[in-house]
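Complex shown without one protein chain; remaining protein chains in place.
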Amino acid sequence: MVLVFPAIAVLISMGIYAVLTQKNMIRIIIGISIVESAIILLLGAIAYIPEGVAPILDQPYDTVVDPLPQALGLTAVVINASTTAIMLALVIKLYNRYQTLDIHEIRKLRG
Amino acid sequence: MQLTFLILIVLFCAAISFYRLLSGPHVLDRIAAINAIGIMLLTVLVILGSFYERALFIDVALVYGVLLFVDVLVMAKYFGSPDKTEEENQ
Amino acid sequence: MKKINFDKVFSFILVSLLGLFILRVLYSVAGEEAARFTADHYINFGVEETSAINIVTAILFDYRAFDTLGEATVIFTAASVVALLLPRHEASMLKTEFTPVVQQSIAFVLPFLWIISIFLIAYGHLSPGGGFSGGVIISAISILIIFTYGYRYMTRRFNVKKLSLIEDIGALAFLTIGLAGIIAGGTFLANSQVGIYPGTPGELLSGGLMPLSNFAVAAKVGTGLSVIFLSLARED
Partner (left out) sequence: MIIQDILAGFLMISGVIFFLTTAIALLRFPDFFSRMHAASKCLVGGGISIIFGLIIQEGISPLSLRLLLLIIFLLITTPVVGHALTRSAYQYGYLSEMVQDDMKDLKAGNDSND
């Protein structure tokens, strides 16, 4: 339980570092995906209760983990997939227009 | 007790394979390491499902196996031919 | 002697500070014992009220079914935007072909995947799974078909228009299921509040309208992701 939080912090930091420093647009999208995966992991970690079982009650259990963040995590997965698809489509459009994936080149060509 | 020991050994194998994922000289080495780690973690899921006596972990393992198969196959197809831009960026 | 890139050093320091801040916030969140009124209600009375064993599915398709409608609309919008942004024959996939060994094996695997997806959808209220997971497996089937047998084979059987039609049918079915709640005397998408065939918990036909809405959402998600992938991976 305590060990999950450093992993989440490291993943979010890694994703934002990739967004800040990389030049290739595909790598920036990979960084954003890492941040989104870290947030799904955070939702799973918040829901956890010590010695809780999964919220599928085929027989009465004593302690059950919180089912509400897990339902929210399902929503997050769906929105993650949709935003990634739209970002990739925009990258394909940009590549067809400028013939490059480097984000600095695209900024130079603007003026 | 023995199942805990089994899980620890399989996780140790996955940790050794993780070295190849970090320092593969080529992309295909990393994909092979991903395949190995995926199947080891699938086995861990199956052992946990048998340990807690709940059949629902096996469903999760099945879906995980399907998605791992599709992932690795798509990556094997995508990296199957040399691409100029890929090498220039590295 | 390599030149030091000050941008990278500056962003590394910034990101490390951000990571420490996130860690501090997370530990302070974990420390306090919050009262979980809604979660306790769902856990204690969920099976009795909705007669679905899987509480996550009960939340998604019963208590907060209206949110699920919005969530399905997000995928619909994404599929429309991607199909609109990328006109025909723009991107291209790399041309490496699989051998007949892989093609035959995938022809052997595909019925297996259909069975898994239909099992996940139909038992969505009894085991982990449900409409979203089953839909993802259905879209994985279409991805496998495109990658092994080629883009042309896929479009000969299912082109984008047909897939969009199935997606629209799924959306309409979900809305019609919502109207059933109004007809029975409740609000839109009301399910267990108005007592539509609760059944006994643990059986296949239970949970009121939950299996039907699972199938509707699965048709929507599967075809929506297939349309997204078909638009992104045009081979010519």
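The letters A, B and C name the chains in turn, as written, and every chain counts its residues from 1.
One rule holds in what follows: contacts are C-beta pairs under 8 Å (C-beta built on N, C-alpha and C of every residue); 3 or more make two chains touch, one makes a residue touch a chain.
All values derive from a computational prediction rather than experimental measurement.
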Touching partners, among the displayed chains, of the absent chain: B, C
Absent-chain interface as seen on chain B, which is shown: 2, 6, 9-10, 12-14, 16-17, 19-20, 26, 28-29, 31-33, 35-36, 39-40, 42-43, 46-47, 49-50, 53, 55, 58-59, 61-62, 65-66, 69, 72-73, 76-77, 79-82
Contact footprint on chain C, counting only the chain that is left out: 95-96, 98-99, 101-102, 105-106, 108-109, 112
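The working rule: only the chains that are shown with their structure count from here on.
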Interface ranked first by C-beta contact pairs: A-C
Computed distance of Cα centres, chain C from chain B, in Å: 23
Residues within chain B bordering two or more other chains: 56
Numbers and ranges of chain A residues touching at least 2 other chains: 54, 56
Complex contacts: residues of chain B adjacent to chain A: 52, 54, 56, 85, 89
Residues of chain A defined as touching chain B within the complex: 24, 53-54, 56, 101
Chain B-touching residues of chain C, taken from the complex the two chains share: 93-96, 98, 102, 109, 113, 116, 120, 127-129, 133, 136-137, 140, 143-144, 147
